[in-house]
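With one protein chain removed, the remaining protein chains of the complex are shown where they sit.
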Amino acid sequence: MGHHLVLRVICKLLVPLILLFALYVQFHGDFGPGGGFQAGVLFGAGFILYGIVFGLGHFRSVVSPALLRTVAACGLLLYLLVGVAGMLLGGNYLDYSVLRENPASGQHLGIFLVELGVGLTVSGVMISLFYAFADRRFRE
Amino acid sequence: MGLFNYWVAVILIMTGLYVVVSHANLVKKVLGLNIFQAAVFMLYISAGKLAGGTAPILDDRFTQYSNPLPHVLILTAIVVGVATTALALALIIRIHLAYGTVEEDEIDDKDREPS
Partner (left out) sequence: MLLLFIVVVAIAIAVLRNLFAAVMLFGIFSFLAAAVFVSLDAVDVAFTEAAVGAGIATILMLATLARVGGHERGVHGHGLFPLAIAFFTGLALIHATSDFPLVGDPSAPAHGHVAPRYLKESGSEIGIPNVVTSVLASYRGYDTLGEVTVIFAAGVGVLCLLGAAGAGARREDKKKE
């Protein structure tokens, strides 16, 4: 524990800031650079930093691989369901203008949900990739 | 700036191609492919730049914006690129488990041995 102490303390200070910044980038992507992909990767990077510094045992108790697979699938499902909702309300597939009375606010809602779906899938997949590469117990 | 951006992109593409063709180590080949990829992105983004324009975020202070379409295309390409790189690296790890090496000629020799 001794020679990793600096890393662990700094990691504990940084990870909440990284996750907060990822949330900011996700929802502020309409007004500045950002959006689903960048936020998903940042979110994943925060967790990967925690996993690298504290080891896979701790990491598994914080975030389980099954949860990540579910989150990634739910993100894609959300994107597809937004498209289907557009069809059910009378427009084409992935037509956001019919989601609300006003076409412009319909577009806002559609883009918000779609970017959320993208962010969920990207973050789930990135952390799953890290798990798959870092777990040394897989032997044929 | 002239055409300098395009020449630099071509030089990087050729560097990536040289690494892929001539090096035997599979991980080095993946590195070469990523260099190739980043150079192609530079080619596209240079094509989208407008002299005197700014980042395509609508604001009252600016009238001229750089072309947003290449940005969208390259954004998609970057993330798809890392997905393919991850798959390639996973395949390399499995090859190493199966053959014990990641040098291309050693793998060829092992394949040609009568088992």
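The chains carry the letters A and B, assigned in the order they are written, with residues numbered from 1 in each.
Heads up, the rule we're going with is that a contact is a pair of C-beta atoms (placed from the backbone, for glycine too) under 8 Å apart; a residue touches a chain by one contact, two chains touch by 3 or more.
Given the structure is predicted, the values throughout are model-derived calculations rather than measurements.
Mapped onto chain A, the footprint of the missing chain covers residues 25, 29-38, 41-42, 44-45, 48, 52, 56, 60, 64-66, 69, 72-73, 75-76, 79-80, 83, 94, 96, 103-104, 107-108, 110-111, 114-115, 117-118, 121-122, 124-126, 128-138. Mapped onto chain B, the footprint of the missing chain covers residues 1-8, 10-19, 21-25, 27-28, 30-32, 34-35, 38, 41-42, 45-59, 65-72, 74-76, 78-87, 89-94, 96, 102-103, 105.
Throughout what follows, only the chains that are shown with their structure count from here on.
Rounded to whole angstrom units, the spacing between the C-alpha centres of chain A and chain B is 24.
Chain B contributes residues 55, 57, 75, 79, 83, 86, 89-90, 93, 97-98 to its touches with chain A in the complex.
Listing the residues of chain A that touch chain B in their complex gives 31-33, 37, 122, 125, 129, 132-133, 139-140.
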